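Attaching a single structure in structure tokens format; questions to follow.
Of the protein chains in this complex, all but one are displayed in their positions.
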Amino acid sequence: MIINNYIFIGLLLLAAIAFALAPILVARLIAPRKRSRTKSEPYECGVLTLGETWVRFRIQYYIFALMFVVFDVETLFLFPWAAGYASLGLFALVEMVVFLGFLLLGLVYAWAKGVLRWV
Amino acid sequence: MPTVGPSTLDFRDFFFVAPEMLLAVWGLVVLLLDLWLARRLDPAARRLWVGRVALAGTGLAFAVALAVGLVPLMARAYPEDAGSWLSKSTLDYLFDTDPSLFSGTLAGDLQVGAFDLLYIVLLGLIVGLSRAWSFTEEWGEFLALLFWATVGMMLLSAAEELITLFVALETMTICLYLATALEKTRRRSAEAGLKYFIYGSVSSALFLFGLSYVYGLTGTTHLSAIRRLLVEAQQSGLTANAAGATAVLLILAGFGFKIAAVPFHQWAPDAYEGAPAPAAAWIATGSKIASLIAFMKVFANALEPWASPDSNVLRPGWIGIVAVVAAVTMTYGNLAALRQRNFKRMLAYSSIAHGGYLLVGVIAVGLAADVSRAAGAVLFYLVVYAFANLGAFAAAAWLARDKESDQIDDLNGLGRKQPLLAICITLLMLSLIGIPPLGGFFGKLYVFMEALDERTASRGSISLVWLVGLALLNSVVSAFYYVRVLRAMFLREPAGKPMAAADRLIALPILLSTAVVVGAGLTPDLLMGVMQAAAAPMLTTPIVVHKLTAPTPVGPPAPKKPTPAFQYSADQMKKMGQMATGGAGPPGGGGPAPKAKAGTKSATPKSKAQAPASKKAENRP
Amino acid sequence: MTAFAVPTSWIFWAQEQAVELDRGLAVRWGLWLVVGFLAVFPGIVAYMVLLERKAAARFQDRIGPNRVGPLGLLQPIADALKLLTKEDLVPRGADALVHLAAPVLVIVSAFLMLAVIPFAVGMAPVDLPSGVLYLIAASSLSPLGVFLAGWSSRNKYSLLGAMRAVAQLVSYEIPQVLSVIPIVLWGGGLSLVAIFDKQADYGWFIASPPGLLAFLILLVASIAELNRAPFDIPEAESEIVAGFHTEYSGMRFSLFFLAEYLSVFAVGCLATALFLGGGMPIPFARFPLNLLDGSLARLVVVDLILLAVFAAKVFSFVLLMIWIRATLLRLRVDRLMNFAWKYLTPLAIVNILVAGIWYECVIRPGALTLGRWLGGTLVTGPMVAGLVWLAFWVNRREWAGEAAGPGRPSLEGARPDWETPGQTGASPQRAH
Partner (left out) sequence: MARILFLVIAGVGLTSALSTVLSRNLVRAAVSLAGFFFTVACLFILLEAEFLAALQVLIYVGAVSILLMFGIMLTRGVQGTDLVSGPSAARLPGIVVGLVVFAVLGYAIFEEKGLRTQYSWGALDERTAIARGSKEPGSPLRSAVNNMGKVVGVELMTRYVIAFELAGLLLTAALVGAVAVAHREEDETRSTGSGVPPEKPEPTADKPNP
């Protein structure tokens, strides 16, 4: 049954977490620990951070993230289509041409609008 | 390899969605053309050309929609002639009285055809209105979003299945959110877009959650199948069905938002005021029509068995909830509109109030003995309301163009400067109040008469008298704020610079709306006849899509469309010409029909197409 | 209120029979987990690091590590010990929990990717019906980890590096995902095992024009996904110190390092399984699968062959990556984003449709024949070539403008990655 496989995945997940945490724990045990104020300061060329660290970023990042989500959602449709294509006919290809055509033209629009240019 | 139930796709079905496809593609054309022109032309010329192309698109879509509507009619009217230039399979397809498309996810009946045409006409007027003045830089985007919103509306009013319905609803509203926010020079526009978006997405989530409950309860998303299952389950009303009640509440929240019914109305005034007038007009008209049609389909068709248990409206059942919502909505809308000085805001509140009246109509549909008549009344109301509102928003656009404001006071003295248009606006306002003999009066009359109908009352035995009384009282209240517009136009002296003469783009919507409103008032029977014919298939078609044997996301294949085995007699041809499609078959599994409701339903369209209905029933397993 | 009294057992509900564990399965899993995931794969990764150092040294006319053990073979162990004994530092002001969780998330992502790879017949840890999708989903976790690493450090360089890294990662994730879809299309399902079987019948999927293009897109996108040169802007030492992991040191840093190499390995396995016919040594032959007759001995032999070939292919893939890293220069950040959105994504999208045509030409008609293959190549080959040409032609201005010298908007209009607030003195400008 399917769920069996996912029990393995779950175990693997736990194993990966353990695999990542174990060395850190070991390092805690065997590594030297000498705390000092200077040492724990953020590494910005030896000068303390000026102003706020968590600055506000430009909207460009957000537009890219948004386009990423749009195209990621598009794959949500592409995967089932590709998986089921064998039992469908050529019409499925045509439907996908229409679907992708719209999205591609959306991309072309964004391109022509200049938002794809990273400055 | 596991075999997958071979769902089939009938490519001829795409013929009936040609207008939608055309509009979708045309939106892209406009968008890309605008981009291309932006580098070559100055803004004014670009706006002109983009607008022209968009108008051409709506014209083309109108022609296509007309053709889509007429070809089957012509073929049925002249089968011999049609046979000479259409293939046998096409002919069979056109003669097929089953109006469902794409395995029953869409309806292809008269209601869809008529409203497709209506949407396209309204869209054309709104596109023209957008050209009237320059309120945004993003012309192509704005027009494309209007086009795509229209696609959403057309498919929303055609949807016979919850997934399609939801996607169409989202397409419509998302395009409208964005169009609302596109007037980027004004902060109000962005604010309006954001408010609209946040309220809208929350209510969409609730709506989808409600739909998932319905799916979980019934195992299907097809409206007619849901109805059949609920009838078979013999649970009339929501008594002892808490899950159903929750579903109803959640779905109601979704629709309530779209039509701005009261607990979900907060977005409307801000959105109407902040949005550019054409976008607001499209929210107020197209989106409202489509949402109400979908509302009626979901509630009065799919969830009809849950309408009310028996005698009492306020017993568990969605009618009771809707009745309360309707009462609160119209009262609140009218009272709040009284205080408004801003024209668009006033229109927003008045549209909330009209949503309340329309909900009374929906209740009447839920209770009515003659569903098509009751639904026809609601559709009639919707059409008249839409045109009256469109004219009002054209006036708002005029204000925005010349005065860059939306205050009612800015209309001062219009009656002297522009008497013709001022009289037209007056007529529209009177129609919105419901003064005879304008269309608005008959809209209200029909809706309220349906609510008070004797047979309805005998079925429900409670009367909706209190609701109708409240509605009438509200109509009186509404007169005060509509009259304020008239007073400004005719009794006040103009202040500041007067408004320039309206150009064709603004005058045309006003004149056409007035013509429709007056025409509907003078010959209400004509429009009412069309609307009743349209409403008949909308709520009564039993589209048997899949037999439910098990709760499964994958239904067994849809039964093939029954190829009509009968001869096309002249008589039947006439009937089919009226597109009286199918009629209600006997409710699936038999058993004692609950509370005789299904019985009355199935007997409803008895005047029409009895023969095809029985033929189809034979063909069905 | 009977409502809450009725289903007292409700919260304990689950589908009882859905889980079936037997001893054989448990042993298999145990072996995979302990031997495979906790020993062999990390070991491979450790030696990949050594390989990279050695190879890079050769490219630069050096010798590379050769002190610890014969040929420097014990170097990874020494490195691991060194890292273990480094102090575990969390900068002041950092969000300690998130700071710890970020590398774990990245590692988990890399580990999970390996769970569905069919190394040989019956040698996939698990065969999921939605294997490909699972793989993509697992790999999509790492951008989140990268962002959290940068954000939690409370260091401007870290945050800047993280934002850039995530922007790059998500941009290249799209072509990476899209380039896999032709494989799903041809494989007729999402299971990697089914895809392997299909490649036995229809030849390696790379052996077709759309397959080749998809493979190249996958290769480029994967390099970018792994933050490796020439796409290593996110950790560009000379520009933003070390990007998102500036504040990571010792074992925590090595987790990122490990995850990167583990991902390189995983992507190598992925490309091998999806495009290069898994462990099949010959493109269009069923060998060695035709040796199978159900006996265990045969199976072992076949699996050994498959494993060896698989390992060789992954090795070549990794070598290719090292080669690319040693050869190519770092891309400028605008070029980098351009390349994802203006070249790879449109190409990958259209390539999916070409892949559909290939399916109609070659796979749907029936068994593979030379004629069909040639026909398909003749039909789709020009399409693919035309597409690639078109992609570069459309973008020609970029190159032409570059050649024209100054006046390019590229750096003239360059703006910082953040909004300048304008009203406060808290500008992120540094007094340096």
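Note that the chains are named A, B and C in the order they appear, and that numbering of residues resets to 1 at the start of each chain.
Here, a contact is a pair of C-beta atoms (placed from the backbone, for glycine too) under 8 Å apart; a residue touches a chain by one contact, two chains touch by 3 or more.
Everything numeric in this text was worked out from a predicted model, so none of it was measured.
Taking the full assembly into account, the omitted chain touches A, B, C.
The hidden chain makes contact, of the residues B:V50, B:V64, B:L211 or B:A245, with B:A245. Only one of the listed residues, B:V151, B:L211 or B:A327, touches the absent chain: B:V151.
Check B:P19, B:P72, B:G128 or B:G193 against the missing chain and you find that the one touching it is B:G193.
Where chain B meets the chain that is not shown, the touching residues are 2-5, 7-9, 17, 24, 28, 31, 102-103, 105-106, 138, 141, 144-145, 148, 151-152, 155, 163-164, 167-168, 170-171, 174-175, 177-179, 181-182, 184, 187, 190, 193, 213, 216-219, 229-230, 232-233, 235, 240-243, 245-246, 548-554, 556, 558. Considering the complete assembly, chain C touches the hidden chain via residues 3-4, 6-7, 9-19, 21, 95, 98, 101, 128-130, 133-134, 136-138, 140-141, 143-144, 147-148, 151, 156-157, 160, 163, 166, 170, 173, 189-190, 240-241, 411-416, 418, 420-424, 426-430, 432. Taking the complete complex into account, residues 1-3, 6-7, 10, 44-45, 51-52, 54-59, 61-70, 72-77, 79-85, 87-88, 91-92, 95, 98-100, 102-103, 105-107, 109-110, 113-115, 119 of chain A touch the chain not shown.
Quick note on the criterion: only the chains that are shown with their structure count from here on.
Under the stated contact rule, the graph of chain-to-chain touches is a line, running from one end chain to the other without closing. If you average the Cα atoms of chain A and of chain B, the two centres end up 41 Å apart. Separation between the centroids of chain A and chain C, computed from CA atoms only, is 12 Å.
For chain A, the set of residues that touch two or more other chains is empty.
Against chain A, the residues of chain C that register as touching in their complex are 15, 17-21, 25, 29, 32-33, 37-38, 42, 83-94, 100, 103-104, 107-108, 111-112, 115, 125-129, 132-134, 136, 151, 153-159, 163, 167, 170-171, 173-174, 177-178, 181-182, 184-185, 188-190, 241, 246-247, 250-252, 254-255, 333-334, 336-338, 341-342, 345-346, 349-350, 352-353, 356-357, 359-360, 364, 409-410, 413-419, 421, 425-432. Listing the residues of chain A that touch chain B in their complex gives 84, 87, 91, 102, 105, 108-109, 112-113.
Here chain B touches chain A in the complex through residues 4, 6, 9, 11, 24, 28, 31-32, 35, going by the rule given at the top.
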